[in-house]
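A single protein chain has been omitted; all remaining protein chains appear in their positions.
Coming up: subunit A.
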Amino acid sequence: MSTRVADGLGSIARLVLGAVFLVAGGLKVTTPEASAKATQAYQVLPHDLAALVGYALPTIEILLGLLLVLGLFTRTAAALTSLLLVAFVAGIAQAWARGLTIDCGCFGGGGTVAADETSYLPRILEDLGMLACGLWLARRPSSLLSLDRALFRAA
């Protein structure tokens, strides 16, 4: 694969992953209490800590999404995003395995839903797809149209 093609793929991975995180964070950032309750519904973290994580997550998603879309510190942003995605997959999988019936709260909403309204597998597959983008970028952060290249060209 030529460098240019690989860089182009890197750009696509950046934009897809960054845009999804921007949208996911943007939809939740205005309703932090819903995000807190969605996080608590996973019943993983202690109740009060889960609320804090729920308050913080939308902002973190927006920041990582921005860095990825802009292509700034791509490797670090992609690595952190991949870590988050691994945590999301683990959270959804444990909810599924424990028989909780919750909405993932990925793009807002969240909390308990009827058993036939859960969609664990599609959410996990989505996250794994995004994880593939994140791992590619963490391993090979070089891409076209990035601030990394514009700002740090000499490096």
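Please note the rule applied: contacts are C-beta pairs under 8 Å (C-beta built on N, C-alpha and C of every residue); 3 or more make two chains touch, one makes a residue touch a chain; residues count from 1.
As a convention for this text, contacts and distances are computed from a predicted model.
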Complex member absent from the view - protein name from UniProt, among "Uroporphyrinogen decarboxylase (URO-D) domain-containing protein", "Thioredoxin-like fold domain-containing protein", "Branched-chain amino acid ABC transporter permease" or "histidine kinase": "Thioredoxin-like fold domain-containing protein"
Contact residue for the chain not shown (choose from A:A6, A:V29, A:A132 or A:L145): A:V29
Selected residue (touches chain absent from view) among A:L67, A:C106 or A:L131: A:L67
Hidden partner interface residues of subunit A, rising order: 29-34, 36-37, 40-41, 43, 47, 52, 55-56, 58-60, 62-63, 67, 72-73, 102, 109-114, 151-155
